[in-house]
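What you see is the complex with one protein chain gone and the rest in place.
Our next item is chain A:
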Amino acid sequence: MAELLLRTQEIISRNFMSLEFYFLAGLLYFAINYAIERFGKYVERKVSVPS
């Protein structure tokens, strides 16, 4: 399955720039997951019952 990590490994196997491309892949994963986490917290705040 050609997902982000496999694509990254393919690029690294062509140019051997593992540090830069693993860092970039990590950054992309982080950005997506962090956005999901923030969205989850936003929904949590919106639906929470005021005490």
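Observations, loosely collected:
Everything below uses one rule, namely that a residue touches a chain if its C-beta (ideal position, glycine included) is under 8 Å from a C-beta of that chain, and two chains touch if they have at least 3 such contacts; residues count from 1.
One rule holds in what follows: contacts and distances are computed from a predicted model.
Missing chain, UniProt name from the options "Response regulator", "Amino acid ABC transporter membrane protein 1, PAAT family", "ATP-binding cassette domain-containing protein" or "Chemotaxis protein CheA": "Amino acid ABC transporter membrane protein 1, PAAT family". Within the entire complex, the positions of chain A that touch the omitted partner chain are 5, 9, 12, 18-19, 22-23, 25-26, 29-30, 33-34, 37.
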